[in-house]
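Structure first, then comments.
Apart from one protein chain that is not included, each protein chain of the complex appears where it belongs.
Take a look at chain A:
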């Protein structure tokens, strides 16, 4: 609600050229230039004082909002309403939206404001200029949801659903779909509450049958609401998730799969990792063949190589029969550990340690070297410094052990991390460390046995 940038980057009409705002092509905004340009009189045609004072008024409102001075903002709003009667038609048309955004922001935070005030304001603004009706209805509903008034929000959305305005309504199709979808989401909310109650019921309970039947019909109705929006390109995560959940409940697996596949693979949709995650989870629930799962995760790997599903991906790859999958499995592990957020992930290190050993036993030294070559410049500092050795050992000895093993393999036994950990005297781990030393001696890639 607080983003006004679109107002200021809108194309300028002829007679306000260079007067209202200065937006450069790079998206930068120079407030001082704005002020300067405003005072310049172009071609002897002076901007009317009405336009000058109202744009000054807008500046004051924005300043007050920025400083959270809601009362002052309301005071200036009182004067700013006159832009609704601007004699410049273009500005008059743009006014309702600006006023709605400013006004709803003020009413959202103003100490004296309440739901009632907001409702009155929203209802008034809906009826000024038809074009904003849907947008305002939608935001109004979101406001009500925010205040926990789900029923009112639902009523509001139903009203918006029935709104028609000749040709204009077709140009706002996306908004209509959004209205439907939000209504669907609200219905989903009640549905999932019911589902929770149902799960508490005993299956043999006499009421179970009726309850589950009513849920079924409910979910079918809701899914119709959500369906339309999901077809249009965009990021609709919460809608897709609830839609699929209900479809699955109804037993309509095919439809669910279709929706998810479309959401993940349709090129018109923006790239969205969640789409692939949803699809993967769905396929996993369905117990789909490994090849299918692999192909989904492969795409996710390209988008988010640090995702926690990558470890699952690695396990799947390891189980595969193909050699190239085995190689990819190594790549994936290295890829995960490239990210700062994953440096303390014990499982990842454990997997890597295990896998390195396995691979070297299988004599695929070249694979390891290939991965290592691009990282040998920065991994030692990034993962295997003396500092890390000390702090890792202090925090998590298991992690330190795994890391030390990897360090030993990759950098040889002279590496400081390895040396620090191997020198530690630890009763429980003594055996493990000894074993580690042995393996490092045997498999490290620095002085490979020929």
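In the analysis below, a residue touches a chain if its C-beta (ideal position, glycine included) is under 8 Å from a C-beta of that chain, and two chains touch if they have at least 3 such contacts; residues count from 1.
By our rule, contacts and distances are computed from a predicted model.
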Name the omitted chain as UniProt records it, choosing among "GPI-anchor transamidase", "Aminotransferase class I/classII large domain-containing protein", "TATA box-binding protein-associated factor RNA polymerase I subunit B" or "60S ribosomal protein L21-1". "TATA box-binding protein-associated factor RNA polymerase I subunit B"
Using the document's definition of touch, tell me which of A:82, A:158 or A:271 contacts the absent chain. A:82
Considering the complete complex, identify which of A:53, A:271, A:315 or A:362 is in touch with the unshown chain. A:53
Residue list for chain A contacting the dropped chain reads 46, 48-51, 53-54, 56-57, 59-60, 70-72, 74-79, 81-82, 84-85, 87, 99, 103, 106-107, 110, 112-113, 117, 120-121, 124, 127-128, 130, 164-168
